[in-house]
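Removed: one protein chain of the complex. Kept in place: all other protein chains.
First chain written, first letter: the chains are A and B, and each begins at residue 1.
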Amino acid sequence: MIVQGVAIVVALVWSLAPVYWMVATSFKTELEAARLDPTLWPHAATSENYRNLWGGSLPFASFFANTAIACLATAVLAVAIATPAAYALSRGGFRLRGAVGHAILLFRMLPLVVLLAPLYLLLLHARLLDSSVGLVVGFTTFGLPFAVWMLKTFIDAVPIEVEEAARIDGYPRWQILARVVVPLILPGLVTTGTFVFMEAWNNLIYPLTFVTTLEKQTLPAALVLTFTGQFKTDWGGMMAAATLTTLPLMIAFFAVQRSLIRGLTSGAVAGA
Amino acid sequence: MAPRSAESMPWLDPMVLPTLALLAIVIGYPVVDTLLLSAQDYNLVGTEPARFVGAANYWKLLGDPTFRDALVNTAVYTFGSVGASSVLGLVLALLTENVAGRRGRLARMLLLTPWAVPFVVVAFLFRYMYLQNGGAINAVLLASGLVSAPVSWLNVSSLAMPAVMVANIWAMTPFFFLLLSAALAGIPGEVIESARVDRARGLSMIFSIKLPFLRNALVIGNLLMIIANFNDFAKIWAMTQGGPGYSTTTLVIYVYRQAFESFSFGYASAIGVVWLVLLLAFALAYLRAVRAS
Partner (left out) sequence: MASICLRHVQKRYDDVHALSDCNLDIANHEFMVLVGPSGSGKTTLLRIIAGLEHVTSGELRFDGARVDDVDVADRDIAMVFQNYGLYPHMSVYDNMAFGLRRRKMAAAEIERHVRRTAKMLDIESLLHRRPRQLSGGQRQRVALGRAIVRDPAVFLLDEPLSNLDAHLRVQMRAEILKVHRAVTATAVYVTHDQVEALTMGDRIAVMNEGRIHQVGTPGELYDAPVDQFVASFIGTPAMGFIACRVHRSPESVELSTGSVRVRLGDAHANALRRSDADTAIVGIRPERLTVASEREALTAEVAVRGTVEAVEMFGAEQYVHVRTDGGSITARVSRDRPIRVDETLTLAASARDLHLFDHATRAALR
């Protein structure tokens, strides 16, 4: 019992200490953050790092806005496109159903970095390079396989009788999807959308490669690019930027974590 | 959709078309293009135009020591991190399984925190903590007397990969923790109770009773994370860019550098094709092994 308690405390420290460190550092002065014997908490707490982000030479607000808008658009778009596909795969009734299901799974496994070269050429010709549209198209497509898979497990849980009743009531498939199925999987839609949002927020390689103007960059790529210049030794500033980059993701994550697990595990756990 | 007789079932459902179209254009077409590129000597900024060279890139691959290093690094990084994370996740799930009430819920929620941190942030945060002079980790180690001099974690070839893996494990463990907690909660109460009546306790309870129920979740969770880790770019690039030397260069990093630092699109594509084949083979073998047991 005591061992269990100690172990849990150790686990909590292990999980939370780095996050604390990040936030604590963000409130330290540049000097204090670079000390050879680091301080456990900021001795001279300051919010200058955060102020510098907003008013400084870097368009941090742009980075934040670019990322937020692109990821939000991606989440909405991916869910909108994936839902009919997940519905079709869940209810069946067409001969290529198995093949399509496997194909979508296959796309999930593809190493995206491999596709960067031809994708770069493709976007170049479509003049979507260095644009937010190109960004959203890429993020959405990469998020589709997972979204379809996750939404399908939510749709599978809707009893088929409710849909049959709607068919008997005279409604065609698209309307059944919109009026009957979707209202019943709203938590699933939100969860899937959040997950796609998080995946897009985390994506570094795509914006790094396809966005060339710094102002149009997303947060992850901007952090990497500016690190060589601005933040080389300014760890306080870097941690402040890092904290702000983390905040939206953390809020989104904790808002849906319970539903997230249900969606992730209903397929996995059901076999038990 | 009523299951019709085989003769009248349509081939395709229009509802999947938008998804398939996007996937085909944005991913499918580049895959085909990759195959084509891999057979060419294509340098984006080179002075010579692209030449068809057949399998020359692949021969080059076979003799490329960096490619071999990248393969090994990828295997170590992926399987090592995923393996450690799933074990740690399991331990955490078992530890917190019976903690009831608000305290339990709070603890479980807090343990999830690392998962909510963006990958780039994980990389920079740990990079900061791994600093030879002024890094938090060295400070703790020095203060507790475990080492006598500050360790250069990310600049020593033999230490860099483990260091990167630790960061990866830190971020990935909550996924397995959550997955396995849910799986544990799904074990029917009667099974546990009859095991208790049969005097199963502690380790035997865990191994013979609970683990079989977790098998499904572990299999799927591992597969998901292995695929994700194979593709991991942000965590490594932001921490070490694949260095020092090539000690943390995985396949992803290697392809990226070939494509966007050396601009050898042809060669990068060849690596990608080999990688794709490897991943497919692995997934097939994995699924078959799972289905067999």
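Convention: contacts are C-beta pairs under 8 Å (C-beta built on N, C-alpha and C of every residue); 3 or more make two chains touch, one makes a residue touch a chain.
All values reported here derive from a predicted model rather than from experimental measurement.
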| item | value |
| --- | --- |
| Touch criterion as defined above, residue of A:V162, A:A178 or A:A255 at the omitted chain | A:V162 |
| Sole residue of A:A34, A:L184 or A:L214 that reaches the chain not shown, by the stated touch rule | A:L184 |
| Absent chain, residues of subunit A that touch it | 159, 161-162, 164-172, 180, 183-184 |
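By our rule, only the chains that are shown with their structure count from here on.
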| item | value |
| --- | --- |
| Euclidean distance of C-alpha centroids - subunit A vs subunit B, Å | 16 |
| In the complex with subunit A, residue positions of subunit B that touch it | 1-4, 9-13, 15-16, 18-20, 22-23, 26-31, 33-34, 37, 92, 95-96, 99, 107, 109-121, 124-126, 128-129, 133-136, 139, 170, 174, 178-179, 181-183, 186-187, 213-217, 219-221, 227, 230-231, 233-234, 237-238, 251-252, 255-256, 259-260, 265, 268-269, 271-273, 275-276, 279-280, 283 |
| For the subunit A and subunit B complex, residues of the former touching the latter | 4, 7-8, 11-12, 14-16, 18-19, 21-22, 25, 34-38, 81-82, 84-85, 87-89, 91-97, 100, 103-104, 106-119, 121-122, 137-138, 140-142, 144-145, 148, 173-174, 177, 201-205, 209, 219-220, 223-224, 227, 235, 238-239, 242, 245-246, 249-250, 253-254, 257, 261-262, 264-265, 267-272 |
